[in-house]
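In what follows, a single structure is set out as structure tokens and then discussed.
For this view, one protein chain was removed and the others were kept in their places.
Per-chain numbering from 1; labels A and B assigned in written order.
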Amino acid sequence: MQVPAYVEYEKATSVEHALALLTRFGPEARILAGGHSLIPMMKLRLVQPETLIDINGLSELSFITVADGELRIGALTRHAQLLDSAVAGEHFAILHDAERVIADPIVRNWGTVGGSLCQADPSEDLSGTFASLKATMVIRGPDGTRTVSAREFHTGPYETVVAPAELLTEIRIAIRPGCGSAYEKVGRRVGDWPVGAAAAVVWLAGDTIADAGLGLTAVGARNFAAAEAEEFLRGAPAGEDSYAEAGRIAAEHCRPSSDQRGPAGYKRHLACELTARALRRAVRRARGLDAAGRSA
Amino acid sequence: MRHGDGQMTGEGEAGGAYGPVRRKEDARFIRGQGNFTDDIRLPGMLHGAILRSPLAHARIASIDVTAAEAHPRVRAVITGQTLADRGLAWMPTLSQDVQAVLATDKVRFQGQEVAFVVAEDRYSARDALELISVDYEPLPPVIDARTALDPGAPVIRDDLAGKQDNHIFDWEAGDQVATDAVFAGADVVVAQDMLYPRSHPAPLETCGAVADFNKISGQLTIWTTSQAPHAHRTLYALVVGLPEHKIRIISPDVGGGFGNKVPIYPGYLCAVVGSMLTGSPVKWMEDRSENLMSTSFARDYHMHGEIAATRDGTILAVRATVLADHGAFNGSAQPSKFPAGFFHIFTGSYDLRAAHCQVTGVYTNKAPGGVAYSCSFRITEAVYLVERMVDILAGELGMDPAELRMKNLLRPEQFPYTCPTGWQYDSGNYPRALQVAMDIADYPELRREQASKRERGEHMGIGISFFTEGVGAGPRKHMDILGLGMADGADLRMHPTGKAVLSVSCQTQGQGHETTFAQIVAQELGLSPDDVDVVHGDTDRTPFGLGTYGSRSTPVSGAAAAVVARKVRERARIVASAMLEVAPDDLEWSGRRWQVRGDPEKARTITEIAMAAHGALELPEGVEGHLDAATVYNPPNLTHPFGAYICVTDVDPVTGQVQIRRFIAVDDCGVRINPMIVEGQVHGGLADGVGMALMQVIAFDADGNCLGGSFMDYLLPTSMECPSWELGATVTPSPHHPIGAKGVGESATVGSPPAIVNSVLDALRPFGVRHADMPLTPAAVWSAVQGHPYRSDLAIT
Partner (left out) sequence: MQITVNVNGADYAREVEARLLLIHFLRDDLGLTGSHWGCDTSNCGACVVWLDDVPVKSCTMLAAMADGHRVRTVEDLAVGGELDPVQQGFSECHGLQCGFCTPGMMMTARWLLDHNPDPAPEEIREALSGQVCRCTGYENIVRSVLWAAKHEAGQREAGA
């Protein structure tokens, strides 16, 4: 098995302490949360931080609560905890859909929501998910706290707006009535990164889609979102024609690349098809129906 | 027989010690007390790490190890030059080629070994690799085997005197003239290109060795992941130049082999040299990327198959041409007279008039290997070809694939059957096996369900595969590896208190030999398997033999165990006759005792006889004491297990996703010593099929970068992709095997991929898809449905 290069280590005792350590050790320091994105990269020596700042002891960053009309998820929340959270699943079924297909049950025991988002892999399931939920990222730094939309969080593959001396602390999602959400993913195998995945959140007003959030993962969608397709859906009837057209628009605006998981044409096709499937399920859920269309 | 209800019964066994005996070896493994190569720790042991080439094809302009040697915890750095000075830079392969141990002039595949660091701990060894600087001058690589023989293609093996191309061998079997004539006169001829992509056995434990050379005694001891410890010992003697009696190879517990642990790898030799140079034991354990990128790959056969038949579905002949990609060195492991292994059993399970195949082997800038991953020496490739061709023919004729097979399967009265390429199949009742599988599956109901689903736009597939294996290599006059005949020894010692120790040359990597071989001896001697200890893996304690791969343990070593036990039993007869004061011919064996014919109360058990044989009893003239015996078993022929598999899949043609709903496997491996272990072997092989059919490939890009270098991209099936296997069995004993057993280790790996591929393609019939290559990932299935199936072995650019 491959092993990391030499690294120094500090254990943070509080968020302030973590921030102070980040400032002290500079841009070559990295936050160590679950480590299930970082440590594999260190073993392959694709990243070689000088210092690790272990924040696993910061229980104040591990929570799932509802407050002020928002679902709030602490960045240190383990994937397994989010999958297991009744309150999260009750408001946003998409969170369970997505967590269920991220990695595997053992990795989910330790990998964190914040860690995955900050890793910013272009195939990260949570990136498309939080983009569709129009979530807000809360970032703390030496100068205080700021918020950034999930859609402005990523600046490129493996790059986010979190500065070297900052820490992602929380993800917030506004709770609005009439909501239904769903995640659809195609992988080569259970636990694989997606070949393509679509996240759909709808807010219904009667039979109309009052608002929609569409996220796409692994297909080169800008900011992991399908903004043009969302625009189309606003005010559109909740029905098959809308889903199909939204899928078509989403596919048109993404830029997948060919690789071992599949050719670009296939990924674009998935963007279209999975967007439609995710919308179909999201609307069913918004109407209180199960997958077969019966009252849930 | 059993009908998929999870019960383990013992049909076909001789009773007595045969049956679902719980495994003796489990006791240590379930307690975490296994002893695998990386568990071995010796005083003063050092750790090795290999620097590997990042390029597929390049000249080495220079290599500078001074910084690495200066690392405070590094004890030695070995380069190709270090080895060349000792005549060890090149070593023979198992296919009469040579392979670089550490590169000297050129690197010829990405991942090739370039330098070896020996350090005090594994982390420092890894760090020191980064302190070695190598200057490479890139050369154009040959990656697509189909271009390897193009005029002007870069010559990979310029180390071989006079080599001007990338050609390795041409080989053929069968009668080309007769076959061409049959094809020319046939009503229907169907042809298809198909690729059996490069994959890798990927046992969960990677390969490695702990080498300990004692300068004073001149003794070299190597603990290593080897499926063939004796063959390794002889090879080390030849290569390293040490006297063979000073070399001891110990295979401790081995965490899966599947053919990956047959060859000697450069890392092992480097560990040996490292130990010689430092005077300390040196451990080298490869990591997973090294395992996938540099050790023996499997398959990579580009095949063109043709099948000829009458309009009413009588199969007449098959022919095939194959381009075999062997990588940069021909390191494939098969008997020396068979460069394409047993591929010519592609005649399959059918009554054919003629057959001919031609195989061309070529070099490419990839890792060496080819024969691995439970292929039974290329029978995976052969069975895949013929079973796909039969399905394509069924489609062409508009016949049900089960019906077409049933019509053409060999009949029981035709055995022993000599196929058009010369194999003599020992025994079989093929139609019965297929019928059992169809009954378990309720085949007619599946077809009804398929029809009604198609009307609703849902797509399920039913795929069949019928295979004939050829295992138990093999008769020494035909089968040797590097001149070592494939006959295996077995020694049996009886202690005075009637306990037995069987020493065998084969090497389990999970197959349960400590239990099944004890059962064989116990069965022959009327003992309990608990009374028999099985010793294996240590060349100092076991007789010579060629090891475990190609499903040969039961057919060869199992036969040797039965024969040696019978020798002991015959010696016991003579001792018993002295004890009972009768003539030996007056005694008959009851299954548990030698008893006087007509007076069964006058009898002695083996236990009683053992004590007497060691005691003061006066023995007849010319009879030696004790009850020990030895034998070398030279198999008269291969054995031919066979099976009928049916796979049911549900396919989403819109996303390309495939779900395996059911898999029915009926196997016939002759007499089943331990049905529980037989079933476990089948289960494991069926999972291999899921991997190969749906997700596994070692692919490369145009520059020769290996894209299957980790388990993130070389995907292995999990508990979620594998269904609950439904097993059945028939028993057709082998007429030439002492206990009628045939061996089963690789049957399911051989038979399952075509069943799954046939199933998926059956589901896609409404879309007019005739063939698509493995692995049938969602992207591959979708592309086939769109009308443009693609090759998965080269990256899409």
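By definition in this document, a contact is a pair of C-beta atoms (placed from the backbone, for glycine too) under 8 Å apart; a residue touches a chain by one contact, two chains touch by 3 or more.
Predicted, not measured: the structure shown is a model, and the values here were computed from it.
> In the whole complex, not just what's shown, which of A:A29, A:L52, A:V186 or A:V202 touches the removed chain?
A:L52
> Going by the contact rule already stated, which one of B:G512, B:P635 or B:G708 would touch the omitted chain in the full complex?
B:G512
> In the whole complex, not just what's shown, which of A:V148, A:V190, A:A244 or A:A264 touches the removed chain?
Once the missing chain is taken into account, the touching residue is A:V190.
> Which of B:S289, B:T468, B:T639 or B:S792 sits in contact with the chain that's absent?
Per the contact definition at the top, the residue touching the missing chain is B:S289.
> Mind pulling the chain B residues that touch the left-out chain?
Touching the missing chain: residues 6, 22-23, 25-34, 36, 38-39, 41, 122-123, 201-206, 253-256, 258, 287-289, 509-512, 676-677, 679-687, 710-712, 716, 718-720, 722, 724-725.
> When the complex is taken as a whole, what residues of chain A touch the one chain not shown?
Spelled out for chain A, the touching residues are 1-9, 11, 32, 35-36, 39-40, 42-44, 52, 54, 56, 80, 103-107, 109-110, 190-191.
In this text, only the chains that are shown with their structure count from here on.
> Centroid from C-alpha atoms only, then distance chain A to chain B, rounded to Å. What do you get?
One centre to the other, that is 43 Å.
> Considering only the defined contacts, which chain B positions touch chain A in the complex?
Contacts found on chain B: 122-123, 126-127, 287-289, 654-657, 694-695, 699, 707, 712-713, 715, 717-718, 720-721, 777-779, 782-783, 790, 795-797.
> Using the touch rule from the top, collect the residues of chain A that touch chain B in their complex.
For chain A paired with chain B, touching residues are 1-3, 5-6, 104, 186, 188-193, 195, 258-263, 266, 269-270, 273-274.
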